[in-house]
Each structure stands twice: as structure tokens, then as C-alpha cells.
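Of the protein chains in this complex, one is absent; all others appear in place.
Moving on to chain A:
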């Protein structure tokens, strides 16, 4: 049996192929990188956008969602980008260092480079790095991601991004915000490499500001966490954007290291947060948390694969979804335990709270275990607000809307509070309140 070499393209696919023809001369990269881009574009040409017949996209049909593909966003002015990042100010008064990527391009002039350098953090342009001879390594994808369509789109079109490197033993004193700003309509496609060297400690805050119109946002965060390093990041994806938000985590974790991430999504019409995390050293810990909130006809997808490729590692995956109206939530999570990865400890839980009769939740937790001495568990629940709890709160004088908010926050607390990064707890709870209030 042979697969058809040519499919009938949707409008969006035709747009993407035309976009590639137009943009390829301007997109940076060594010869090896250009070859990877061409191969990725060829994948789009032969396989199309990922759709429901592809197992990983069964509940998240990108091909059906994207009616067209906008051109890549034009370059932004630094002043405009800074003004927008300041205005949206995703993390409020929180003291932090900031790195700005606008319309797909790193803007050094409005990033806190000197302060970061003093902390042992260097930031360079991903686009420039792509021109180096060794650049193909920057676009490498883990085996668990296979021929993922969103990653292929990223490889074909990646405009830029940043390479952040934290030097050995550095303990960065404030969180580092990486904000992606869109000052004009159009797709933004970036890739960011975050190298946390041995024994270093870094906390990140990821945010998105401005609108891409119908253009997609395709951002890859590629974390390399070395031995004994500690890393935590908060990914805030909020706002009612029309263009698909396609976010990918790639992470490799060395020995005796800690990797934590909370992906918080509330608002976008179509959002997928997909994560491919692999342990490469023993005695490490990965904690992945997720909060998804969606209403109207929006879709929020949290997908992950965690590879226990070596023994003696712990992973925790706690995901919470709140849905209303006709919204759809997706959770697909898989813990892989390799044959020799004895004493692996994995625990995965996905829970959905449906605020009305209309929404749909697809929960798909999976374990794939080849070792025989492991501790792995998974669970999934879907339910509604408990009327008895609601009555108890109201009987104490708390009005219904506030009582519901308290119960939703209580439901989400397992993800938000157990993430144990207290500097973001209040911001995230306020985001939950804002979303519930329809803001």
C-alpha cells in the first residue's frame, strides 16, 4: 500500500505553500537549515495540516479550523513593541527581567540585557543562530514528537526567537519574562532555546500580547535543563484571539534536576499546548500543570508525552479544564517508561469541570510501560459544580456568582497552588476571576 503523494489542498494549505514560496528567500538559515525548511514545507504539501484522522489531532482538527493562512507578520518597530508589551503587562507589578520578541523577531534594544548579563544570563537572536553551520541542531525534534504537523509548520516558517543561556551555577534573582508581542496582523512563528546550565536556577514567565488577526501563533520553547539545575516556567495564554495558538514545549532534563511548567490557557478560539518532555539523567523531577478555560465555541487542548527514558525519575501531570457553552477541552497525556527505566514514578490526573450542559471534554490519559518495577497511575474525571457546596456557601451570604467563582478557584487550586510558584498565584487567580466575569 502506498500513501497518495498529493492531497487536495484546503485554502489554508494553499496559502501556506504560497507563503513559503514568498518568504523562503527572506527566512534565515544555513544550507542545512534551508534543507530542513524545504523538507517541512514538503510535509505540509504531501500531508496537509494535521487533522482528525491523525491520532494526535483526533480531537483538535487544525485543518478544519484554519480557513486561510495569513502572511507572516511584518517586522515591528521596537517602540511600538515596547509600548504594547508595557500596556498589556501580563504579570503586573511583579519584579522581573523582560525579553521581547515582536512579530517573530527578537528585539534586543527593548530587552533587559545588561541586567540579565549581570545575573549570568545571555540572550542572543535565534534567527542569527540559524545562520551558523551547527544550526540544524537548533531545529532538532525529539523522537516522541514524530512528524508532528505543528512542529513542521514551525520549522518551515520560523522567523526568529531567542537563545537564552543561564551559566553554570547562576541563580537568577528575578523571574525572566519572555513576551511575544504582535503589533500587526499576521502569523508569528518563533522558536526559543533555553539552556539552563549545571546547577543553575531560572524561573520564567511566558506571555503573549497584541493580536495576530487570523494569523497563527506557532511558538516552540526548547528547554535544555542540565544536571542539578532547577527550572520553572509559567505559560500564560489569554485573550480572545482568533488565530490558532500553537505552542510546543520540548524539554530534556539532566540528572538531579527539576523541571516545572504551568500552562494556563483562557480565551483563545483555538489553542493547543503540546509538550514533549524527556528525562536524560537519573533522580530528576518533572511537574507539568495545566489550566484550560474555554467558552463559546473555543477549543483548548493540552497534549503531552513524557519519556521516562532513564531510571529513578518522578513525574507529575495535573491538568484542570473548565468549560462552558459549546466549548471543547482536550487532554491527551502519555507517560512512557522505557524497559530499563526502573523505579520510575509517574502520576497523571486530568479533571474537567463543565459549567453547563453544552461543552465537551475529551480526556485521554495513557501509560506505556516497559519496565517492571515502576509506580505509575493515571486518572480522569468530568463533573459539574456540586450544588450542595454551592448551597453551603450561599447559605453563608455569599452571592451565587461569587460562590461559583470560589468553587472554580477551589477546583483549579490543585494546579495553581501546587505549582508552588507563589509569585504567580495571585495573578493566575485574578485571570480566573477575569475569565469567569467574561473579561
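Keep in mind that, in the parts below, a residue touches a chain if its C-beta (ideal position, glycine included) is under 8 Å from a C-beta of that chain, and two chains touch if they have at least 3 such contacts; residues count from 1.
By our rule, contacts and distances are computed from a predicted model.
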Chain excluded from display, named as in UniProt, from "ABC transporter ATP-binding protein", "ATP phosphoribosyltransferase", "Fe-S cluster assembly ATPase SufC" or "Response regulator transcription factor": "Fe-S cluster assembly ATPase SufC"
Contact residue for the chain not shown (choose from A:400, A:420 or A:434): A:400
Absent-chain interface as seen on chain A, which is shown: 387-389, 391-400, 402-403, 406-407, 409-414
